[in-house]
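Dumping the structure here so I can ask a few things about it.
Omission of a single protein chain aside, the complex is shown with its protein chains in their original locations.
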Amino acid sequence: MTELKIEAALVAAENDKRRAALKADYHALGEQLSRRGIDIDAVKRKVAAYGVAVPSWGVGTGGTRFARYPGKGEPRNIFDKLEDCAVIQQLTRATPTVSLHIPWDKVADLGALKQRGEALGLGFDAMNSNTFQDQPGQMHSYKYGSLSNADAATRAQAVEHNIECIEIGEKLGSKALTVWIGDGSNFPGQVNFTKAFERYLDSMKAVYARLPDDWRIFSEHKMFEPAFYSTVVQDWGTNLLIAQELGPKAFCLVDLGHHAPNTNIEMIVARLIQFGKLGGFHFNDSKYGDDDLDTGSIDPYRLFLVFNELVDAETRAAAGFDPAHMLDQSHNVTDPIESLMISATEVSRAYAQALLVDRAALAGYQHGNDALMGSETLKAAFRTDVEPILAMARLENGGAISPVSCFRASGYRAKVAAERPAVTGSGGGIV
Amino acid sequence: MTELKIEAALVAAENDKRRAALKADYHALGEQLSRRGIDIDAVKRKVAAYGVAVPSWGVGTGGTRFARYPGKGEPRNIFDKLEDCAVIQQLTRATPTVSLHIPWDKVADLGALKQRGEALGLGFDAMNSNTFQDQPGQMHSYKYGSLSNADAATRAQAVEHNIECIEIGEKLGSKALTVWIGDGSNFPGQVNFTKAFERYLDSMKAVYARLPDDWRIFSEHKMFEPAFYSTVVQDWGTNLLIAQELGPKAFCLVDLGHHAPNTNIEMIVARLIQFGKLGGFHFNDSKYGDDDLDTGSIDPYRLFLVFNELVDAETRAAAGFDPAHMLDQSHNVTDPIESLMISATEVSRAYAQALLVDRAALAGYQHGNDALMGSETLKAAFRTDVEPILAMARLENGGAISPVSCFRASGYRAKVAAERPAVTGSGGGIV
Amino acid sequence: MTELKIEAALVAAENDKRRAALKADYHALGEQLSRRGIDIDAVKRKVAAYGVAVPSWGVGTGGTRFARYPGKGEPRNIFDKLEDCAVIQQLTRATPTVSLHIPWDKVADLGALKQRGEALGLGFDAMNSNTFQDQPGQMHSYKYGSLSNADAATRAQAVEHNIECIEIGEKLGSKALTVWIGDGSNFPGQVNFTKAFERYLDSMKAVYARLPDDWRIFSEHKMFEPAFYSTVVQDWGTNLLIAQELGPKAFCLVDLGHHAPNTNIEMIVARLIQFGKLGGFHFNDSKYGDDDLDTGSIDPYRLFLVFNELVDAETRAAAGFDPAHMLDQSHNVTDPIESLMISATEVSRAYAQALLVDRAALAGYQHGNDALMGSETLKAAFRTDVEPILAMARLENGGAISPVSCFRASGYRAKVAAERPAVTGSGGGIV
Partner (left out) sequence: MTELKIEAALVAAENDKRRAALKADYHALGEQLSRRGIDIDAVKRKVAAYGVAVPSWGVGTGGTRFARYPGKGEPRNIFDKLEDCAVIQQLTRATPTVSLHIPWDKVADLGALKQRGEALGLGFDAMNSNTFQDQPGQMHSYKYGSLSNADAATRAQAVEHNIECIEIGEKLGSKALTVWIGDGSNFPGQVNFTKAFERYLDSMKAVYARLPDDWRIFSEHKMFEPAFYSTVVQDWGTNLLIAQELGPKAFCLVDLGHHAPNTNIEMIVARLIQFGKLGGFHFNDSKYGDDDLDTGSIDPYRLFLVFNELVDAETRAAAGFDPAHMLDQSHNVTDPIESLMISATEVSRAYAQALLVDRAALAGYQHGNDALMGSETLKAAFRTDVEPILAMARLENGGAISPVSCFRASGYRAKVAAERPAVTGSGGGIV
């Protein structure tokens, strides 16, 4: 029996308030979709089976280099984080797994951690290593890089850390390692691009050599920040080279906020799928840089277009297509639990909308160069209000029709605020 | 009696195919909106009363500096263009006026032109001058600028041209002049920024002096193209200075595609409203630069956020708020009539969605710093599928439930293709 | 007698090593400039008289939201910072003043602080307020804004803080207040743009009312960060409105890294000069966003083009032209003292290069639309290696021919590292 952090009775009572309206909306939408040749229940079943991982660090309040404004009841450790993640999963039924960050989530007793996850109904998604910060007592500093550092001992330390992440993950049931590094430079001339990348590849090969057979390794590209002139893994071109150099278990991870202005991200997704190297996603939204805003809050059509590629690949059973889905956001001005619930919903929404695309018609328009109708076909799917499908999927899975309302009604935040001491200080925030 | 370019019987027959489904969808949406405290008919009435101007040049096929690929049945002159515009208005009932470009649309008999517009049920919106091209027989070249040219005679010629545009517009019933110039530079050092802007302001003051009392003048900013290092009216800051320097009849025109990457355009709109200087819009969409893509085709949420500001201003009856709305797009790969119909619909859609925003709740969330619910309030309005409202407004106004289907069924394009000789050549296209 | 932090004998010895080569280079350059009609000594005198302020926070090691990697011997307080600033001034003779940040630099005994500055030969430049962070014990949080906060008490607190900064500055001999706020939003709908700006203007008017007659107030625009959807003072257009609304003592401050991608910054500078509202600069360089990299390290020609506008205004004695010059950088991977010395030199370099522009010839080319020669005229000035002029100015002013070599030879960093305890921790860094 999964331990529920929000009382089932409260969820039920909240759902009762909205059930009739939901049924009416679901029925009306079903009628409309039926006219379009779509079985609403089939879509609902796919949505119900879909899930996105929550990052353990996402349930804390984020910040910027200027300040971090702590929220109430912030989790003190991975066990607190798991409880918050369990709330998200209980109400949305769309976030069955948690992705850990080492050493932030390191504990002595991994068995207890795994057990706690199981009790809360949570699995463990990809492991995340951290060589973009120095930890107390750490021998070699990452100030000038980690896996690509000019110093061999520093690189070895970073490699070891990644291997440790694999070892922890093995005990928790994880099947993937995500590697994002901040390595790069702030000045032309600071780093030799070629040598740095050679060192990076060497280090990654050492990590790869230790990867279990049934694991995957995801490298993540990012245009800039924390390095402001050059970044070792700066774009998908470099990321692709990495995956090619490492081997069949290596894949590229796409964070939606890590690209140059104006970049057509859905096209990068298509290319990586085509060449069998799409590892997965860090979902979020952005307007300027790696803003780590809530998924779908700025440009929901872009999110839909990414999912349009994913559903296209799923539909044609593209070879090697099995991307991992994770949220990765910084919640600076909202309750992290609320933001993650809404964001998980937005990912499901984009998936549901993409399922509505009339792919046969689309292929016809594309073949006939009917650009206008190609566009209209996507937009018809996007502008369909699929909220009734999402809500019905949640309801039938035991979640909440309106997760945020339910969460607010539950008093969970006040309860944990009373239990968890306030974080003081207002230094820069890390997400 | 308005002359109809598409047979009424055909429109009726097309509508008959879709009427029952529309009624069902409209009814279901009405129920849902009613639960949200919104009267669907009230929204429909506002949408029905809303219109956006069509640019005369928009009904021709556009192009790029690399090539222009002509379409079939392209209009040969302003009279052909008016006919195409009439089709758009007939089917969408959302484009009651046409905006002319001089000298492209110059004719000897303005009375005949006005009469033709009236016969087709079309009014004349803002006049557009053209000092970004040289015309055959023109005395002074605009190669190095027009209103800001270092040469006084060239500036005088450009001023005269703008005055001529006013004079033509007066005879047609227009009430505004839109001034967009390509002046700028391709090299640091080519132009003295300050002197060029002084000259521009002097020229514009001469035009302004001739502006009738009940007219407005709109200046339009643009970051780059056709000048690639500096542009005289490069952004809304400079545009604001122009409107301030000229006087109370001078306003700023916002083309959605004329900004730097990542710019928050809706915020510029809000600022211009706040200071009484928003003149109006050139609607289109873009991903990279002044792409002149179909409105709402790339980032529909951005379009909605602009309309959110407009409806907010309308709701609170902001002082001096009376923006002009016009489409301005380059149709390179679609039938221009189809693109303009869809685009007019997209503008109406954004307007309808913005009307659905629960402004009282929004104000409360904003006052209480509930960022998440502020966001959700906008998104709830945006994700409502308002197509039934738009279609019902069209239907009841005598238009088509599905303008593109109706247009295709009408055979209009084939008919005009037979009448209008094919344009040959494949030079760069101008929009 | 100014207290020197680096022994004069060491400086002299270092200079001796380089004096002969400098003389030869200076002589050769003088010959070449003479052929171009330029008196090298006149340029040198202008450069020698030029100075740029150092920000007190600049002498600490910066960081990002991901990590801060402390350096050795970081200053513990404003007195330590002054000593580091004195080193910069001693060796470069280009940084005679320091700009303070309150409350970071707040001390009980302002008289002692002023005296310490005088002893070290340093004056006090513009004061900087801080309402983008919460301070321990602060009544109202700035999590949701400061001068534009929806809550009146929070705004009043922020106004009071700015007034306190003025009061402190008055005691130190400062003559300006720089106001940069992080206010904005992370979600569409979080904030009402218009109301927020109204509140901001009201708050600023309250600060302005307290401004001494011989002071100026500088508002600083920034596109994004720490707010990632909208920023209250997002660009120079809004900044201009602020300066206009406040009055004749209000001016716009331009930070080179605070603009949208591709923005022509030198043109903004020209516009602000033309309309009498250029307050000054925060110099730095950037490639992606507000990277706060060392001035001139990424795009030195852009820096030159800004100075080209400044020298142009200086030459024609533009009305009201009196900009403040300050460095504002985040030194994450270098010794801050070294970076600031180099950066001060780069600013002087751009100034010297701009002084070499043949302005009469340039005006002629511009009038005659000779774009190529206009460009060549600027480039001829830019590509002149003015290092001998800068070095000679330093030498003759008592500074170092090679400030970095001299600094490294001095052992200053090791000395202060021994005195100042290492900062521990690796949280996000703030600059």
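Each chain carries a letter (A, B and C) given by its place in the written order, and its residues are counted from 1.
We adopt the following convention: contacts are C-beta pairs under 8 Å (C-beta built on N, C-alpha and C of every residue); 3 or more make two chains touch, one makes a residue touch a chain.
Please read these numbers as outputs of a predicted model, since none were measured by experiment.
Remark: the omitted chain is touched by one listed residue; of A:111, A:173 or A:237 this is A:237. If you put the hidden chain back, the residue from A:79, A:104 or A:275 that touches it is A:275.
Between the chain not shown and the residues B:182, B:323, B:336 or B:388, the one that touches is B:182.
For chain B, the residues touching the absent chain in the complete assembly are 62-69, 132-136, 141-144, 182, 185-188, 190, 223-226, 228-229, 261, 286-289, 291-294, 297-298, 332-334, 424, 426-431. In the full complex, chain C contacts the hidden chain through residues 21, 24-25, 28, 31-32, 35, 261-262, 264, 287-288, 294, 296-302, 333-335, 338-339, 342, 349, 369, 371-373, 375-376, 379, 382-385, 387, 404.
Residues of chain A in contact with the chain left out of this view: 143-144, 150, 185-195, 197-198, 223-224, 229-230, 234-238, 240-241, 259-264, 266-268, 270-271, 273-275, 301, 305, 308-309, 312, 362-363, 365-369, 371-372, 374-379.
Please note the rule applied: only the chains that are shown with their structure count from here on.
Seen from the Cα centre of chain C, the chain whose own Cα centre is farthest off is B.
Residue numbering shows that chain A and chain C use the same positions for more than half of their mutual interface. Separating the CA-averaged centres of chain A and chain C is a span of 39 Å. Among all residues of chain C, those that touch two or more other chains are 143-144, 185-188, 190, 223-224, 229, 261.
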